[in-house]
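One protein chain is absent from this view; the other protein chains keep their places.
We just call them A and B in the order they show up, numbering each chain from 1.
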Amino acid sequence: MIDQTVTLGENVKIGEYVVLEENVMIGNNVEIGNHVIIKEGTIISDDVTIQDHAILGKPLTKFKHLARKPKKEVDVLLIGERAVIGSHAVLYRGSKLMDDVFVGDMASIRENVIVGEKSIIGRNAMVENNTTIGKGVTIQTSSYVTADMVIEDNVFIGPSFSSSNDKYMGMGNVELKGPTLKKGAKIGNNASLLPGITIGVKAVVGAGAVVTKDVTDGKTVVGNPAQVLEKK
Amino acid sequence: MIDQTVTLGENVKIGEYVVLEENVMIGNNVEIGNHVIIKEGTIISDDVTIQDHAILGKPLTKFKHLARKPKKEVDVLLIGERAVIGSHAVLYRGSKLMDDVFVGDMASIRENVIVGEKSIIGRNAMVENNTTIGKGVTIQTSSYVTADMVIEDNVFIGPSFSSSNDKYMGMGNVELKGPTLKKGAKIGNNASLLPGITIGVKAVVGAGAVVTKDVTDGKTVVGNPAQVLEKK
Partner (left out) sequence: MIDQTVTLGENVKIGEYVVLEENVMIGNNVEIGNHVIIKEGTIISDDVTIQDHAILGKPLTKFKHLARKPKKEVDVLLIGERAVIGSHAVLYRGSKLMDDVFVGDMASIRENVIVGEKSIIGRNAMVENNTTIGKGVTIQTSSYVTADMVIEDNVFIGPSFSSSNDKYMGMGNVELKGPTLKKGAKIGNNASLLPGITIGVKAVVGAGAVVTKDVTDGKTVVGNPAQVLEKK
């Protein structure tokens, strides 16, 4: 079902059983797979690939028992040029993916997220709302990126990474603050970061480390709780 | 494809490419997204929202090499009033979601699970069979809830949580027993619980902790293996 208000560029390929809602705008040379759903107002730039079963521009769900209300007004979803959106991915309304972004199969990105140029969001990775991701960032498979995180340029995050933003675990009425990862930081697989901490420029967090406090620029931490690894 | 035996309430909205099988019953004011599949016999109460690509009432798969057979006879899937079921979610036949339950995108709940009122199952969270979840429980994104768990009221489970129910890891012929989380317990992100342990009332498990034995009511444990954190 393609709504009559949809704008289609030149040379757009559209698969079977696709739903394109009102005011969707699609650039030139875009490929849309089968069973794709693109919600109202979404903007897709030139040369984008959207794979089978993906859902783009999902609006926030109204549910009165959810803890958080959106901080800012939510705009449409914008997908930059040459981006690839994987199969079964779910991208919310109100986020902005810059040019050359890659989103893996079954990944999901909530509202008010910015993903910088040439960044990669791995398969099955979940990115929460209000998080800012720089350029050239890699977030590997099945990682969990909490809300309100700042991930600077060229950060590398291994698979099965976990983060949190709520020091008091659901007590409510406290400020939520995700970790900050400074430029070029590297995080090993299955590491856990606690709320509000900062991982410094080019710092390294070992696989499986549980990081409870800030890590200075250039330092390497390992263990549970994570400790600075002294050079031998 | 809507089977002719389906019962539809008043003011039901149905998306594109939906499959409703035999004897599905749908209450008033229900919204069903695109590409949704609702299997035979499923009962959907009033004011429920079912988002795009969700699968409800999935029957158990016949596969002779799977270790476990279902303990009890499997009934239909029942969804309580005002529940929200996220995009790409998969809910099995034989479970019961009470009123005001929220199930995130890509989450899955196996058979014979009960989810109490106002509980939240986060995005990409996996809940195994025969687990009982109380009221007001939060299970965050990408958490893994093993089979045969008991999660009491108002428990909070952070993201990327992991649990297991098989002490002997696939040796077979042993009783499988998931952990028990007592009222108001809080579990940090990426914590691991071993089979059969109990986390006491209002006890706290720190992020990344590996809990190998019972935790007394009100105590906080951290580390690998988890140890009680003494107050300073």
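Heads up, the rule we're going with is that a contact is a pair of C-beta atoms (placed from the backbone, for glycine too) under 8 Å apart; a residue touches a chain by one contact, two chains touch by 3 or more.
A quick note: this is a predicted structure, and the numbers were derived from the prediction, not measured.
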Options A:His35, A:Arg110 or A:Lys177, residue touching the unrepresented chain: A:His35
Sole contact to the chain not displayed, among A:His53, A:Arg110 or A:Lys182: A:His53
Contact footprint on chain B, counting only the chain that is left out: 1, 17, 19, 35, 37, 53, 55, 58, 61, 63, 65-66, 88, 90, 106, 108, 124, 126, 128, 142, 144, 146, 160, 162-164, 166, 169-170, 190, 192, 194, 210, 212, 224-225
Residues from chain A at the interface with the omitted partner, ascending: 15-17, 34-35, 49, 51-53, 84, 86-88, 100, 102, 105-106, 118, 120, 123-124, 138, 141-142, 156, 158-160, 186-190, 204, 206-210, 222-224
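Here is the rule we go by: only the chains that are shown with their structure count from here on.
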Rounded Å distance between chain A and chain B, as computed from the means of their C-alpha atoms: 24
